[in-house]
Structure formats: structure tokens, C-alpha cells
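Input: a single structure, listed below in C-alpha cells.
== chain A ==
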Amino acid sequence: MYKRLIAVLAGFISSILLSFFVSSASAEEVRSMKLWAREQAAGPAPHTAALIIAQTLNELGLDITVNAVPWPQMADQVWYKRLDEDTWDLTMWQMVSRPERSDPDEFTYNLFHSSTAEKGYNFIGYVDPAFDALAEKQRVTMDPAARKEIIDQAQQHLADAAANAYLVHPLLNFAYDNSQFKDGSAVEQAGLGIKNIWTYLNIEPINGNKDLVAQSLDEIQAINPFFISGGTDSWITEIIWDRLLRIGPDGTPQPWAAESFNWVDEQTIDVTLRSGMSWHDGKPVTVDDVIFSFEAPMNAEIVPMYSPFVKNIESMESKGNNVVRFNLKSSNAAFLTSSLAKINLVPKHYYGPILEALDGTGNNAETIIEEKRIGSGPLKFIDWRQREQVILERNSDHFNPPKIERWIMKEIPNVEASLGQFRKGEVNFLTDYKGDPSVLANIVQEDGDITLVKSIDVGFQYMAMNHRRAPFDDVNFRRAVSLAIDRDVMVNAAWAGNAVKAGSHVSPALSYYHKDGITEYDTGVDLAKKILADAGYTVKNGRLHYPEGVVEKH
Partner candidate 1 sequence: MFDFWSIIRRFLYMIFVLWIVATIIFFMFRLMPGSPLTAFIGTTFTDEQHDLLVKRFGLDKSLFEQYSLFLVNTLKGDFGLSFTYNKPVIDMIIQALPNSIILTLFSLIIAYIFGVIAGAYLAWKRDTLVEGISIPIVLTTRSAPEFWLGMIALAFFSFQLDIFPSGGTSAAGVIYETTLSKLTSLHFYYHLILPSLVLALYLQGLPLLLMRSNMLEVMQEDFVTMSKMKGLSSWRIVIYHAARTALLPVATAFTLGVGFAFGGNVVIETVFSWPGLGRLLVFAVSSSDYPLAQGAFIFLTAILILMNFLADLMYLFLDPRVSYKTKN
Partner candidate 2 sequence: MLEIKNLSIHYIGKNYRVKAVENVSFNLTSGELLGIVGESGSGKTTLIRSIMGVNPQSAKIVSGEIFYKNSKILDFKDDSIKGDYKWKEIAFIPQSAMNSLDPVYRIIDQMREILIVRGDYNKKTADKRSEELFSLVGIEKNRLRDFPHQFSGGMKQRVAIAMALALDPKILIADEPVTALDVIVQRQILDLFNELRNRLDLSIILVTHDVSVVAYLCHKVAVMYDGEIVETGPVKDILEKPYHPYTIGLNNAFPDLHSTNDFLEPISDSLFHELDDLKNTFNSLSLNNEKLVKSDKFVSLKNKFTKLNTQNEKNN
């Protein structure tokens, strides 16, 4: 009774107050907002960018403060609470590079298709049927030229809608010690830099060096062919376990454990397994193993992480002569990249019983306590001391064995220590550098025997806006916000010159699909002010107000 009385009273008072505000001010003030960002240690450049952006946007009459929090909190708010009443407005976000992202499908579809808006990756709530059509069409268009046409349209469409405020494609910085490795023997992969399997296979140790000692800032949580726990572990799994195809240095899928592949029709593909391959325990790699490797993830209860990559497979059959036929549910241009080049080949004789034992236990393959890690890849697993280092050794029986004897990855949780160890030679290949690029450049100059390789990232850094909420439901407002940010300042100030301007979700690193000229656009606070003024926004007492009649939903 008592509580209800209070509720009624509160409702009464607030409605009076509300009506007073609405009637007294014909235009409503744009509310104060938070720009979510990760804490500085997680990446200094985006953090600085957030600070500069907030400072810039406040010149428009907005009141934005940067809210730097650890990732779980930020992601919780942005991802799980996207539909809440009091949710996020602006957030810094990033897409990182992965081999399968060399195909534009993943970003184009998952980030913007309306089907992923409620719970999936379209957390910004961008819903546009016209765009959905484009995203769906590029998937099933097998002709590259025609597909490029559609991807171009999609990029332009998103730019016009100011779906995101794209900031930059960072330059990836990698460095190796050229007194330990032959200069130039590392291989650059489009959009990924020199940290890739081609480098590991090709790099030539010199001066008595035998090992490649890489480093990771993140802790490795698992080395498991059925589990992707974080960015770093996939660098390791992909070299222990072979795949049928691999994304080549040019970004296109090419035969690997498959000798060749052949599209029978748009929904059928025949893959011929390379003959003479063997697992790390000496047993031969068979067609049965290949089918097992693709069937296992179809059971999402047991192998949940990889199950999306085999969703499109209807069935598989052995056609004899080392040939496996994949029958697809629908045609998919990205199938080679996102499935054949993604699924780890595992020996049925070892993993079969392990997965069977999991049935009905409620546990899945991610919890396997690996006594052995058996793959067929060019490097085989030797030792992992958790939170310290992983040691892999050359598989001399591989059809493409590496020149290094061992591949070692040290887990060093901070940039400064990583750099220190690299300078001392304790680490000879800097694979995970998230620090200040100018520091690295200085060191290269000082030390002399370091080869620095920079490449444009497939991924990108951007500021996301919540399309579900006013004022971000207004394309003019979004455009103004996006265009207020001087991308040159972003590149030069926040990223210290270590990035290129971004204008779409397709990186210039993917030169074929990147739309020319999409990064060329005017920016500036004055331009933004003009857009806002044209759209009817006004500034009173230094604060931006909505156009007359527009009311924020409460």
C-alpha cells in the first residue's frame, strides 16, 4: 500500500515536472553522454582517440565524457545491454585482423545485416532492408567482378548512412632481429603483416640461430583444435593443425592439405586430399579424418566455437582417390575462406574417442585436458608452461617444413617488458606490439639490426553510435558527429602516423574489394556545425538542442 502510494506520487510529480520542461523549452537539449572506451593499458591509441573525439564533439555543444573501463564491463554494456533503457550512446570499438577476414563477407554481413541486430554483431542496431539485400546478394554471387560491384555499393551505402564513424586502419608493426634471421625472409600477408604461417615456413635463421622466439601480450588460454579462446591461440593452432586450404599471402584461399579443389556446381565442391601426409604420431592422414574433422563441429553441443563455420554444409562423402565431396545448403562465395580454410584437420583415431566420451556429460570439447596435441601441421607441439611459453618443434615429415627448428611463443603481459626482451634478444620476433610505434621506430634506428615491417590492417578502429537512440537515429546527426572528427588528427595524433584513414569496413589491404576514394571526405567542426544547423539543431547557452518538436524518448 505504502509503496504504491509513493509510486503514484512520484509519477504525478515527475509528469508535472516533465510537462513544465517540455512546454517551457520548445527545443530539448541533447543529453549528456558517455563515450565508452577501454582503459589506456589495453591500447593507448584508441584511448587517446577517444579523448580527442570527446574534446572535438564538445565543441559542437555536446557534453561527452570518456568512460574508460575494462573490456568485460564495456562489452557487457554495449553487447548484452544494447536493448536496455539506459544503455550506451557512443563507444570505441575495433575489428582485428584474422586470416578468414581476408574475405569481405564476414564484416559486410555480420556487422550490418538486420538479422544480427538484436543479439548478434550488429550491436549498433543498424536496420536497413536495402542494405540487407546487398549483404545477402554478395554472399551468393560467385563471380568476383560482379561481387566486387556489390561490395562497392555496400560500402557507399554505409558511408551515406554514416553507420559508423570509421577512424583508421592501423598499421601493424612487426619486427625481427636480422642478426638472427635473414633480412627479407619474412613473408607479408595482405592485411595481416608478417605474423603468419608463411613467414614461419619461410624465415631463414642465420648466425647459428635455430629458434623463432615470438611474444604475445595476451595470455594464451587454450591450445585446442576445437576452441578459439582468444586472438593469440589461433596463431598457434593454425600451425599445429593443417587446414584443407590456407589463405595465401595475397589474401586468397589456396590449396594446402588439399591438393586441389573443384566446384562441381554452386553448391557442390570436390576436394582432393594431398597424399602422403601423416599425423605427428606417425599415422597417415586419411579422407576419414577429413570428414571427421568437419563432422565434429556440426554437433554444436560438443564443438560450439567452430559450429558456425560448418553450418552451410549439408553432407560430405568420400568419392575415392582421396576425394571428399562437400554438398552445401546454399551457395556461398566465402565458403573456401570461412570453412575450408578455417576447420582444423584432426586425427579421428585420437580425437574420436575423446569426443565420444564427452557425449552426455554436459562438457564440451573446449574442456579437453590435452595429454597430447596431435595435428599434421608443419610444427608439432612440445611443451606449454601456462602463462609463460609455448614450444613447438619442426615437423620434418611435413610437405612444407619450416627452416626454423623450434617455434617458441613467450607470454609477456606488458609492452614494455616485451620490447625490453626483444632488444635483449630474449625474443627475436616481435609479433604482438600494441605500444607506441614511434618508440619502436626509435629502437630500430638505435639498435641497427632490426627489420621493421609495417602493413595495413584488415581490421579497423571506429566509433560506434547506437542507432536505436535519439539523436543517433537521425542520419544527419550521425553524419555531423562522424564528420566533425578530423581523420588526419586521428592518424597523426592518436595513432602517431601509424595508421591510414578509414572510410569503410573494407581495408585498403584488401585492394580488390576496397572501394577507391571511400576514404576521401571532408571533415571538421565547422562542416559538422553546418550539417547540424541545416538539419534544424540549435545551440543555446553552449549546449546543442534538438530541432523543434523532436523529443527524446524517456
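Per the selection procedure, all candidates are chains of the complex that A comes from, given by their letters.
Quick note on the criterion: contacts are C-beta pairs under 8 Å (C-beta built on N, C-alpha and C of every residue); 3 or more make two chains touch, one makes a residue touch a chain; residues count from 1.
Everything numeric in this text was worked out from a predicted model, so none of it was measured.
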Quick check: counting C-beta contacts as defined, which of 1 or 2 touches chain A in this complex? 1
So, in the complex, the side of chain A touching candidate 1 is made of residues 70-73, 75-76, 79-80, 95, 106-107, 110-111, 119-121, 211, 213, 219, 221-222, 224, 227-230, 300-301, 304-305, 307-309, 362-364, 366-367, 369, 382-383, 385-389, 391, 406, 408, 410-414, 416-417, 420-421, 423-424, 426-427
